[in-house]
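Omission of a single protein chain aside, the complex is shown with its protein chains in their original locations.
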Amino acid sequence: MDGFIVKDSLKRFLEEDLAWGDVTSDKILEGKDSIRVKAVIYAKEEGVMAGIDVPRYVFEILSPDIEYICHKKDGEDIKKGDVLAEVFGPASALLKGERVSLNLIQRMCGIATKTRRFVKMVEGFNVKITDTRKTMPGLRIFDKYAVEVGGGIKHRFGLADSVLIKDNHIKIAGGIKEAVERVKNKLSHTLKIEIEVENLEDLKEALEAGVDIILLDNMSPDTVRRAVEIVDKRVILEVSGGIREDNIIDYAKTGVDVISIGSLTHSVKALDISLDLFEKKKS
Amino acid sequence: MDGFIVKDSLKRFLEEDLAWGDVTSDKILEGKDSIRVKAVIYAKEEGVMAGIDVPRYVFEILSPDIEYICHKKDGEDIKKGDVLAEVFGPASALLKGERVSLNLIQRMCGIATKTRRFVKMVEGFNVKITDTRKTMPGLRIFDKYAVEVGGGIKHRFGLADSVLIKDNHIKIAGGIKEAVERVKNKLSHTLKIEIEVENLEDLKEALEAGVDIILLDNMSPDTVRRAVEIVDKRVILEVSGGIREDNIIDYAKTGVDVISIGSLTHSVKALDISLDLFEKKKS
Amino acid sequence: MDGFIVKDSLKRFLEEDLAWGDVTSDKILEGKDSIRVKAVIYAKEEGVMAGIDVPRYVFEILSPDIEYICHKKDGEDIKKGDVLAEVFGPASALLKGERVSLNLIQRMCGIATKTRRFVKMVEGFNVKITDTRKTMPGLRIFDKYAVEVGGGIKHRFGLADSVLIKDNHIKIAGGIKEAVERVKNKLSHTLKIEIEVENLEDLKEALEAGVDIILLDNMSPDTVRRAVEIVDKRVILEVSGGIREDNIIDYAKTGVDVISIGSLTHSVKALDISLDLFEKKKS
Amino acid sequence: MDGFIVKDSLKRFLEEDLAWGDVTSDKILEGKDSIRVKAVIYAKEEGVMAGIDVPRYVFEILSPDIEYICHKKDGEDIKKGDVLAEVFGPASALLKGERVSLNLIQRMCGIATKTRRFVKMVEGFNVKITDTRKTMPGLRIFDKYAVEVGGGIKHRFGLADSVLIKDNHIKIAGGIKEAVERVKNKLSHTLKIEIEVENLEDLKEALEAGVDIILLDNMSPDTVRRAVEIVDKRVILEVSGGIREDNIIDYAKTGVDVISIGSLTHSVKALDISLDLFEKKKS
Amino acid sequence: MDGFIVKDSLKRFLEEDLAWGDVTSDKILEGKDSIRVKAVIYAKEEGVMAGIDVPRYVFEILSPDIEYICHKKDGEDIKKGDVLAEVFGPASALLKGERVSLNLIQRMCGIATKTRRFVKMVEGFNVKITDTRKTMPGLRIFDKYAVEVGGGIKHRFGLADSVLIKDNHIKIAGGIKEAVERVKNKLSHTLKIEIEVENLEDLKEALEAGVDIILLDNMSPDTVRRAVEIVDKRVILEVSGGIREDNIIDYAKTGVDVISIGSLTHSVKALDISLDLFEKKKS
Partner (left out) sequence: MDGFIVKDSLKRFLEEDLAWGDVTSDKILEGKDSIRVKAVIYAKEEGVMAGIDVPRYVFEILSPDIEYICHKKDGEDIKKGDVLAEVFGPASALLKGERVSLNLIQRMCGIATKTRRFVKMVEGFNVKITDTRKTMPGLRIFDKYAVEVGGGIKHRFGLADSVLIKDNHIKIAGGIKEAVERVKNKLSHTLKIEIEVENLEDLKEALEAGVDIILLDNMSPDTVRRAVEIVDKRVILEVSGGIREDNIIDYAKTGVDVISIGSLTHSVKALDISLDLFEKKKS
């Protein structure tokens, strides 16, 4: 995870929490500015590591004087009690950056853990798990990174890096064929075209119009299977809508290429992670 | 929800999604710039409304030409199928602002719904439900607003609007008494002091040191009950840690004043909400 | 051109010019704040219109009280003397926004005009003209828009919306095959892969590795022709490097799909456009 | 070139290119984070160096771990094949910052080269070459710096650092005398007054009104010569409009003090500069 | 005072006060969102009006629905009890914007009032009162505007709009002559050169070196008088340092051209101004 991409967001997150200072820590540390401490970040629950560099960046924004040692890499399994990282630095920076750091990695590990669970369930099938744009506003870069770390692939990042023709676009264009034609007019040769279809008739029309990816929206496993047969590998087939742990296998079995799951990022259960401080002897 | 407070965030969220344009909508609408449409935002699941003004602000950022009609107020119950709001405006603005709008209100309604559930469970007890700082970075203003709408009260917003002496502060200060003394030195008369304690001994020491609120961390209902007796209304008693739907009643019965629940905001299940577009006759 | 996408840039451009005020206009207008004037934007040279909405957005940032009437649409031909737009508004806004408006549309029209010239030269051949990332920093959205208006197609916007494996990437990966494999690992299914090759051996290796687009770098028309034969429509073929007005036909004849031209945006000749002010009778 | 002045712009330029990451480099470097490489920036065309510190600042924004060795100073002549600078640092930073670096210095060298050509042509005459406000929006600090490096002098930076009464101001004021009077009213004693005139009558009126600089707009060399005689060194005389390589000598011979040339910055031919990467042995 | 120039600052000032909301007003107005009120801004002390548009801009940032009626113009005298402006709008906007509005105009009126006092004292002498760069950080545009409104002239705005060679520059250059020579090298023809001198020897050296303005630093009225004689109108003479109400006449009498006074902006006494709210009948 590249620091350049996230440091501005992290700075804003810190400002959200301490724009006007940290009255508790400032009072506790008055006249003790030079205290250096050690902090240990550890898991209180098992899951998948994601965002191990995030606390490093957070603390570095607060102080130039941080030493950060990772004990886990992104993508590794973590068990309850595992130390994820150790941080050494001024008490002030560690106290003030704790909450933002934890809030982020708890979410990221939560996403990676959930993604990994889905990925494992479909192991053996030739199908990829992907996310959607249903990420938390302002956190997309973190959310999608966590999905990838968990073993998924990223769907398009935003509205500019791929065409996705949805229901509302089709309505305005006046039909699938018309929508695809409109989109193809002077389209960049570097962009793929994906289109969302509701039924097999539309699927056929989309195939004929010529697209790269077809998204089957809210179809039963049976319908998806027939779609797979119709398409016969001519385009990438993605399925979305109502896919949960209890039915994902049924979809995986259909031979579809990609399964996208909104809840990976819109309904996240944070992984329980804590930070403990230890006063450090001055060296 | 005051527009001034959130508009900058909303603008940033839109930029995350469409900083470099919306290639699909731009192609679909080429030469159709003047198309005005109607959009309907409706619930696909029951819950509590929160953030009804958010889509309005989002669409207004994208176009000066938006008409927005709320059908629900924040705090109202919503049922599956309920229309929450109608929007009239340029197709471009509605297509581009849809995802950010939905991502936010799905989360906010999810938080309000969960909060309301907890609040209802403790009805009849003289106890308040509150949140924590375990909100999603960049979304605190939305998350805490949703908690309040759901019937909870807000805990402190950030590190500057209230003192909260935690474990790590006590370690550095060298004890509860020392920590409280340090904090009281030239403290603003407008700020309350809260301290987190792990056991009843610490509770007594904190009471003696003189604080406004004591936070009982991870205690059993029994211990909390004894804490309530010891404190005897001299300070506000808050309890936190491991409180879930299946044990909250046990805590409510203890007579504690406030129950804070991190999962209200750190582990949110989005409420399912959709937006449908209808082409509108030109008037 | 969507206002949301460009207004922040335009505001910054205005600040560059008048962050601390416009000492001349402020003195000239002292006590004449209410003067409304009409301005006419007109061409002093023939070319292709691009960015007609830009002055509108510029003036609207400076005053809520602007009326703007376009006489030309983006993509239309313009002749010397043509009025492009009329603006009515406070003298202060028109005087202060003039330079930024003109600087931008002079560049944009310059780019569109040059693009159109190339596009016309290859009419009849089944080949597209495209740009590169050699745009002026901070102006990419304007530069690429002008290319499209001129009849070209946009290449990828930035480093995230398409894969382009270049010489330096291949060196680090240790070969074409290795680079493509690395890139394909967990790549988003919505992204295309393009690779730059220097000779026909590399072209074959790239074809085998499996990519969507191959960029032929600095090859002679003859070599390009052989590449076209080798590829035989299996991937999109793009050619780049040293393509000018005096040799573009030779490249067009090869049967290549796309010609990318850096000078469209890195070496722009501004189109000569002026703004004249007329005092307007108060209505 | 002071880093403080430009670093924010450079950061924004990088964000334009890689706000959401560099999908190619990230995939190529996955698991190779520690690779350090050497890059060489070299000229593929002769010209004048300008902006040699710009790549340094760009790469430093992307990594704290950059070593940058200049081989040319701003203002020095460069020949085809000359190495301008060497950079050592993480492959990630060098790959991601390459385009922004090159785009900027290609433009800056292009401006300096063109300016130097004009400056050399008027050598021996007591006349200065200067720029205008026809710079590319957002790039004024870079454009004007390059003009100075090329041997020109800077005209005013923006609308606040000097008075320049133009045609449109005179119209609103109701005449040259009225305009100058208005401007002189409580004007800062640190600011000069320049006025643009269209003919010799206006020149005389401006002289009488009392200004510091008179700008002769679009006059023939003959008219300029008469203006020089009339003014007789009482004010600084500047000439502008339609001055090209093929007529600049005629203007230089008139005895005018300053020649301003819009095309120095509004119509720039980028100098061809490249960056090559070499893998570096770990030390 | 142009809104474009100040609105960003005003927005930031509002965020300083209410980034996370106004807990009092929000609670008071809960369920009363539609209340419109009238506010009256009035003086509790006599002085000079400055910044009358500032509250308008502040309230407009908070609500699109503001009506603002000025009763005083900038530069007019105000007496105790005078109504300066009336505002009509939503109670929420008026309550939240009150403090920022008043803080600014109290300062601006304080500066204008003090400036006016100095200006009046030197009436009849041909001398101007000017400010310095000793303005409050972030408020320079407001501070200098208030000085001008009070009858002074502005000194240079910042470090880029005029040359001012000070003691520390002379030390580094190695002397007055050397400093002036260095500065003149390729200096923009639109910029004046001012130099600060400590004694009459330096004054003579500066005169010889050729500058536009000489700043006499901390000299007695007698020395200033001799400086005036030496200079004999060849350059503008400015005097600075320790000039107060009780000695300004002595300086005015010397024949110096400009007197600059740091305390105009570094030591401001706010003018007492209040805002009262009246509930307004709904129309």
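Just so it is clear, A, B, C, D and E label the chains in written order, and each chain counts residues from 1 on its own.
Following the convention adopted for this analysis, a residue touches a chain if its C-beta (ideal position, glycine included) is under 8 Å from a C-beta of that chain, and two chains touch if they have at least 3 such contacts.
Worth saying up front: this structure is predicted, and the values here are computed from it rather than measured.
Enquirer: Determine which one of E:18, E:48, E:119 or E:213 touches the chain that has been left out.
Expert: That would be E:18, which touches the missing chain.
Enquirer: For the chain not shown, which residue from E:96, E:128, E:155 or E:189 touches it across the whole complex?
Expert: E:96
Enquirer: For chain B, which residues touch the unseen chain?
Expert: Within chain B, the residues touching the omitted chain are 128, 130, 148, 151-157, 160-162, 164, 186-192, 194, 213, 236, 238, 257-258.
Enquirer: Going by the touch rule given at the top, which residues of chain A touch the chain that is not shown?
Expert: Chain A touches the missing chain through residues 14, 18-21, 26, 61-62, 92, 96.
Enquirer: If the hidden chain were put back, which residues of chain E would touch it?
Expert: Touch with the absent chain occurs at residues 9-10, 12-13, 16-25, 27-30, 32, 35, 37, 91, 95-96, 98-100, 102-104, 106-107, 110, 133-140, 158-160, 162-166, 168-169, 171-173, 179, 182-183, 185, 187-188, 191, 263, 266-270, 275-279.
Just so we're on the same page, only the chains that are shown with their structure count from here on.
Enquirer: How many links in the shortest chain of touching chains run from chain B to chain E?
Expert: Minimal hop count between chain B and chain E: 1.
Enquirer: Half is the threshold here, strictly exceeded: which of B-E, A-B or C-E has more than half of its contact pairs identical to C-D by residue number?
Expert: A-B
Enquirer: So, what's the distance in Å between the C-alpha centres of chain E and chain D?
Expert: Each chain reduced to its C-alpha mean, chain D and chain E end up 32 Å apart.
Enquirer: Would you kindly tell me how far, in whole Å, the mean C-alpha position of chain C lies from that of chain B?
Expert: About 43 Å separates the centre of chain B from that of chain C.
Enquirer: Do you know which chain D residues sit against two or more other chains?
Expert: As it turns out, chain D has residues touching two or more other chains at 18-21, 96, 160-162, 164, 187-188, 191.
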